[in-house]
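A single protein chain has been omitted from the complex, and every remaining protein chain is retained in its original position.
In order of appearance the chains are A and B, and numbering begins at 1 in each one.
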Amino acid sequence: MKDTTQHVEVRDLSVTVRREDGTPLRIVEDVSFDIAPRETLALIGESGSGKTTIALALMGYARGSAEITGQIRVGQATLDGAGGNALKAQRGHRISYVAQSAAAAFNPSRRVIDQVIEPALIHGIEPEEAARKRAVSLFRSLALPNPETIGQRYPHELSGGQLQRLMAAMALITQPELVIFDEPTTALDVTTQVEVLQAFRRVVREQGATGVYVSHDLAVVAQMADRVLVLKRGKVREQNAVDVILQSPADDYTRMLMSAAMPVVMAAPVLPDAPVPLLEVEGIHAGYGPIDKEGRPAHPVLSDVGFSIGRGAALGVIGESGSGKSTVARVVAGLLAPARGSVKLDGVPLAPTLSGRSREELRRVQIVFQSADVALNPGRSVGDILGRVLRFYRGTRGEEARRRVAELLDLIKLPASIASRRCDELSGGQKQRVNLARALAAEPDIILCDEVTSALDTVVRGAILDLLAELRRDLGVAYLFISHDIETVKALCDDIVVLYKGTRVESGVRDSYNVPPVHPYTDLLISSVPELRSDWLSDESERAAAPFAHLRERPDLCRFLPRCPVAIAGTCEVSAPPVRQLSSGNAVLCHHTEETLRRTQSEKILG
Amino acid sequence: MSASASASSWRGPLRLIGHRVLLALITLLLVSAVIFTISGLLPGDAAQEVLGQSATPEQIAALRKEMGLDQPGPVRYYQWLRGISMGDPGQSMVTNTPVSEIISVRLPNTLILAALSTLVSVPFAFLIGIASAIARGKKLDRSLNVLTLSMVALPEFLVATVAVLILSVKLQWLPSITLIPQEASFADYVRGYAMPVMVLAVGVIAQLGRMIRAAIIAELDRPYVEMARLKGVSQTRLVFHHILPNAIGPIVNAMALSLSYLFGGAIIVETIFSYPGLAGLMVNAVTSRDMPLLQACAMIFCAVYLLLVLVADVFAILANPRLRNA
Partner (left out) sequence: MKIAALFTTIRNLPLSGKIGLAFVVFWLLAAAFGPMLAPHPPGAFVSEEVFADASSRLWLGSDFLGRDVLSRLLMGARFTVGLSAVAVTLAVGIGTGLALTAAVGPHWVDELLSRAMDTLISIPSKIFALVLIAAFGSSELLLIVILAVIYVPGNFRIARSLAVGLARLDYVEVARARGEGRLYIALSEMLPNMIRPLAADIGLRFVFIVLLLSGLSFLGLGLAPPDADLGSLVRENTSGLAEGALAIFVRATAIATLTVSVNLLIDALTQGKVR
């Protein structure tokens, strides 16, 4: 460990935890790497591959009862595995950390500014006044709004993207030599992610710090890192410059990650022409909380949402978190009665609540939820869960039921032996398959899939998408497929609806989303998805500011107004936008004409 | 911040606090209805009981009229409630003196006992709670855990009996009866109160200490604590600057709960040490079936309990920026 040209040297790093029964388990095994000064190294891998554990070890920190062995040197400080841990003294001073969820990592009961300057104070770097000044200038470089006063707020008064940038300011306040970013944008919406990534990259370069960037997302890593270390189950699979990894990955696993990161668009099956769509949703207004005299809920979420899905078709609903996607699924399933609007199945109106629907109607519409962990009753066996659905809708029992369960498991590509396993013994991917099988057991006409792939690792997600496409082809089942990820939706669905704050801003067929013009929000959404090349982020010129950012969102105007970069002064802040039919067949909710939309969007692509 | 901004920043918490006060009052009203129904309406005829089996129907009817028992239940409840809220809960059925007089002599004694016990318990409880939370899972924590678990499971009368056995009977250090004479010296006070306070404190220290530990530990697992550690924050600073501000709500609530526990304990302690307090009085009222006195005592204890919880609630609202700026 003498190569002083490297800023960080790690040799044979292993981290061991104790399992419940006391036996040791190595979660990181013999990892070695170097980082040159001012270089950024990315650690990439699926959840549980040991990324965070390695990152924390660089600060001489291990969670719980974990034990670190091996050698680590950061600058002058070393951890030698023999009890010496000079890294501890560097924490928050020469080495600093940006955590995954800033919303959770800020202390809820202290003002943000006090937390941001705390490292500078406790390490005696500069007096409070100077630290405050430095914080404000960092806020400014991180493009935070109102840099002078934003620190006076409490964490709950700030958005996720703002908190993430404030946390970066907290990490940089001591002018550290090494900054560790641990999935700093994973919890953010894709449109926010771009801004945060840009801000991070700029300040780290300004400060001349060395970086470690942890992520599961290759496209994000491509923008942030110079070199990449690919991890699987705590072991290094490949280590190389970022462009080498992207263009000629050497390891099979890296190649698998690459291909899963670029979902292939699955061809739509030929659908029969039918006079009446399978599911028709019209003018839905819905929300939560007590209903007032005019029938409006206290927290309105959806306003005037509608779409229709043909037999065997797949409709994608996309929007950022909180846009009301899940609420759409809950209204269709009957879990939430809409304030207004109708849901029709084969032209027959469905009752707004569960109690008004017949068992047959319930059978034909099934819902599958995002988080496989809480979607299955942990105490029951797989066979039990599937068997209940069979018995409930069809009265199938005994041998016949056992046969059907085996068929269903075969359909979702799990061994029949899994029927006797308890749900809490299954892996995430297996659970999500069983989750699907439970819906399939009802032999539904349509399945409402609410973010069913969002909690899964990239590779598993690819497999589930393939399965969904195959089931649709073989069984002719239709999907209402909800996701926040436009790539996933494009891969699976024929038609796409874009939701923004509970309004439908655009709807149309998949291919129309590939060429301008689209709705300004759709445009923002599409252009925010990082691409698998290392120069994507620099290409993206800094975003044009929204002219009406100072206005509050209003229900009687375009909801996107405060964020719209192309808002038309004198029109957009005065009246509600009309629905426009574009020549591509898409309908958009916007004051712009097709012409002007095309102009703003192709200009940007050219410039 | 301008004056109007600060005024509006107060509106949120004030509304919330107003809401809590209203809720506490409603609960108190419901509690009074429960207590009156149980002790005033259900148990049958009080007049019969006063006069005994040999009384003639006329005598009973006359007394019923005098006691207002011929009125329908809701009317009696209303009259009782009006009386009690005006500070006049009626006449004692046993001594025939106004209940308010009896209580006004006794209540301060119980409050003194409770205040002294709180004063003694709270520092110890904080010490135990904070120390075992910081040493979570270590030897100190496990020993304190077993100790406090045992302390909460000890009945007060057992602690009291053993204390008397050792301190009064065997060692003869302390009096086994707490009578505080009019012109007592400070030493007399200390000697008189030592044992009752000690007995009450055993339970409160253990219970409050455990709740404080739990409140701190609930915070220890939150990501902001790890973040603070990664900033290089020392253990002491972590506890006092980062964790306590977040745990203070639950801790204050725990204090309110332990104080109510303390009033329960006072029932036993006052009886054992013949201490002239309200709790002991209430036991006598049960034995002599002196309902007006009993009802008044019960209402006072419930009101004090609700008041404590309310104060804790308000404190928690003010300590939490999320609620404070709601």
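What we mean here is this: a contact is a pair of C-beta atoms (placed from the backbone, for glycine too) under 8 Å apart; a residue touches a chain by one contact, two chains touch by 3 or more.
Here the structure is a predicted model, which means the values were calculated and not measured.
Visitor: Checking the contacts here: which visible chains does the omitted one touch?
Guide: A, B
Visitor: Looking at A:L354, A:V515 or A:A544, which residue reaches the missing chain?
Guide: Only one of A:L354, A:V515 or A:A544 touches the chain omitted from view, namely A:L354.
Visitor: Can you tell me which of B:L208, B:A228, B:C302 or B:A316 touches the chain that was removed from the display?
Guide: B:C302
Visitor: Quick one: say which of A:R73, A:R132 or A:R438 touches the chain that got left out.
Guide: A:R438
Visitor: Of A:V196, A:A222 or A:A375, which residue touches the hidden chain?
Guide: Only one listed residue reaches the unshown chain, and that is A:A375.
Visitor: Name, in rising order, the residues on chain A that touch the hidden chain in the full complex.
Guide: Residues of chain A in contact with the hidden chain: 20, 333-335, 354, 357, 359, 362, 366-367, 369-371, 374-379, 389, 392-393, 438, 442.
Visitor: By the contact criterion defined above, which parts of chain B meet the unshown chain? Give residue numbers in ascending order.
Guide: Spelled out for chain B, the touching residues are 27-28, 30-31, 34-35, 38-39, 42-43, 142, 145-146, 149-150, 152-158, 161-162, 164-165, 169-170, 260-261, 263-264, 267-268, 271, 282-283, 285-287, 289, 291, 294-295, 297-298, 301-302, 305-306, 309.
To be clear about the criterion, only the chains that are shown with their structure count from here on.
Visitor: Quick one: report the Å distance separating chain A from chain B, using the average Cα coordinate of each chain.
Guide: 50
Visitor: Sort out for me which residues of chain B touch chain A in the complex.
Guide: 222-224, 226-234, 237, 241-242, 245-246, 319-322, 325
Visitor: Across the complex, what residues on chain A touch chain B?
Guide: Residues in contact with chain B: 56, 59, 61, 63, 89-93, 96-97, 99, 101, 104-110, 118-119, 122-123, 154, 156-157, 170.
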